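A single protein chain has been omitted; all remaining protein chains appear in their positions.
Think of it as A and B in the order they're written, each chain with its own count starting at 1.
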Amino acid sequence: MNHYSDLKDLKDFQATVDLALELKNDPYAYEDLGKRKTIAMVFFNNSLRTRLSTEKAARNLGMDVMVLNVSNSWNLEFEDGTIMNLDTAEHIKEATQVIAQYADIIAVRAFANLKDKIEDQQEKILNAFIKNAGVPIVNMESALSHPLQGLTDAITIKEQELKKRPKVVLSWAPHPRSLPHAVANSFITAMKMSDVDLVITNPRGYDLDPEITAGTEINNDQIEACKNADIIYVKNWSSFDSYGKVIQQDIDWMMTQEKLGHAKFMHCLPVRRNVVVEDAVIDSDQSVVIEQAGNRTFAAQAVLKLLLKDLN
Amino acid sequence: MNHYSDLKDLKDFQATVDLALELKNDPYAYEDLGKRKTIAMVFFNNSLRTRLSTEKAARNLGMDVMVLNVSNSWNLEFEDGTIMNLDTAEHIKEATQVIAQYADIIAVRAFANLKDKIEDQQEKILNAFIKNAGVPIVNMESALSHPLQGLTDAITIKEQELKKRPKVVLSWAPHPRSLPHAVANSFITAMKMSDVDLVITNPRGYDLDPEITAGTEINNDQIEACKNADIIYVKNWSSFDSYGKVIQQDIDWMMTQEKLGHAKFMHCLPVRRNVVVEDAVIDSDQSVVIEQAGNRTFAAQAVLKLLLKDLN
Partner (left out) sequence: MNHYSDLKDLKDFQATVDLALELKNDPYAYEDLGKRKTIAMVFFNNSLRTRLSTEKAARNLGMDVMVLNVSNSWNLEFEDGTIMNLDTAEHIKEATQVIAQYADIIAVRAFANLKDKIEDQQEKILNAFIKNAGVPIVNMESALSHPLQGLTDAITIKEQELKKRPKVVLSWAPHPRSLPHAVANSFITAMKMSDVDLVITNPRGYDLDPEITAGTEINNDQIEACKNADIIYVKNWSSFDSYGKVIQQDIDWMMTQEKLGHAKFMHCLPVRRNVVVEDAVIDSDQSVVIEQAGNRTFAAQAVLKLLLKDLN
């Protein structure tokens, strides 16, 4: 594997899920693999879970970690040929190559801006690192995908030891702010690579990118979609058609015990209680959100292990 | 020891002082004890001394350290049952459990706000970590106490090799801003556990929480209180009765050479020169403030050593 920009970079998705579970069982099995290797984690946006879990994963493998928070402080130029006599002080071509001088692997977080669909789809920051850096790049959530979360989600479902081909529902939920599509996109991609029946449920106007959802049932009736589910993954996203807009916040879409039935409840966190999900659900034994957050470490560790192996 | 939220969590205060001095003499005596263990240091407020000394202490024990500055960037919800459709984006219940997924010990700094006494006394952030995280919590200064500083202060006094049962004075000093009570509270608590004669001196209206000062002489005459002192610990705090208010800044309360006499001068730093203490005092041989700051490392190291021992 050269980079981990998307779940599709994994040569064998199920083997990677198994590797992560193996690492969870024995986190220090490869603690010398990353010796004398450095990961630079570059954050263009804030992070809690991704920062801590990826740092922990790297250290479990014996790597050195350098964290660089560049939100708001680094005016990068992305266009070719610009006369840089205004706000931008450094071209992404130099920035990416320079960081690569000090790191063996670079992990990057650069969210969608949710204002310009075409700009977001270009993934300018992530792709500039991949194009220029010359070292493996790990996507810590870009505009379009969050493949460390998607892998985590598959690990967490596998751990539940459900019946063969369980029913998995991805349900939209209301939220007061405009949120990206990356988590939902990567969850769908991960489920398509897994032996599950996936159903997406969201209100009209909230269908995700048809290239991502192709071949998957989308049901606008949440109650019907959730029936007999084994896993219900709840997540808000802003509209894809009316790009980045919050077009409704109907509280009837909140996940409740009644809709949950016997299913396990999943969410990537952070979550707004009693908006996205009622307390009775997240506080119940059916909620696996904390284990899910914990699995972030082992998803990252599996990815770094694969990258380090090809580096050595 | 399960947590270090307060000096009273220590099973044997004097033995911990002795352990710290032992570690000062041989800082790497337990450098394998923290191997494969991670401390997450979470700062809801700025830190210099506490950050560097606690990080150093953890590394002396072989631990990995992750520092998380969350001041101003994390809108946490504390109430149960809230419909989180406004500013708060994550509930403290999830936040605490999630961080615990990535750390073996969590250290937390969350100052008093000094606006609402009842709210401060609830220690909402610290107590939420203790209640939910499921891993040992270290208090790096909360609303009510700063037990790493209190332990440091006892270590520093012990090092002075004073006469049996020395006279220790805690003297209020003027300051232009409203400061918390945590350092003074923990100093008093530490001295009550030590073989010293403690006198507190402060202007009228500046008596600290009577539950903390119970049994200790409070003298409003600073000159009289300081007579024949062996140690004078100077510190400003805002009013406890007129909660959080600066009710006077009388420069006559500044510590001077005359009042100091033959005593050693202590302060937790940072200190405003020629307001809290005159240059002649802090620049004299009687000032031990730098050694005191240095002892922060060994106080933290003793505490972490005790927590790690019970963890392994």
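To be clear about the criterion, a contact is a pair of C-beta atoms (placed from the backbone, for glycine too) under 8 Å apart; a residue touches a chain by one contact, two chains touch by 3 or more.
As the structure is a computational prediction, the values presented were derived from the model and not from experiment.
K.L.:
Which residue among A:A15, A:M84, A:I223 or A:I251 touches the omitted chain?
P.N.:
A:M84
K.L.:
Which residue among A:S71, A:Q97 or A:Q160 touches the omitted chain?
P.N.:
Final answer for the missing-chain contact: A:Q97.
K.L.:
Thinking of the whole complex, not just what is shown, which of B:V70, B:L162 or B:L269 touches the missing chain?
P.N.:
B:L269
K.L.:
If the missing chain were put back, which residues of subunit A would it touch?
P.N.:
Residue positions of subunit A that touch the missing chain: 36, 38, 40, 64, 66, 68, 70, 73-74, 77, 80-86, 88-91, 94-95, 97-99, 101-103.
K.L.:
Kindly note down the residues of subunit B that lie in touch with the hidden chain.
P.N.:
On the side of subunit B, residues 28, 31, 46, 48-49, 51-53, 55-56, 59, 176, 249, 269-275, 279, 282, 289-290, 293-294, 296-297 touch the unshown chain.
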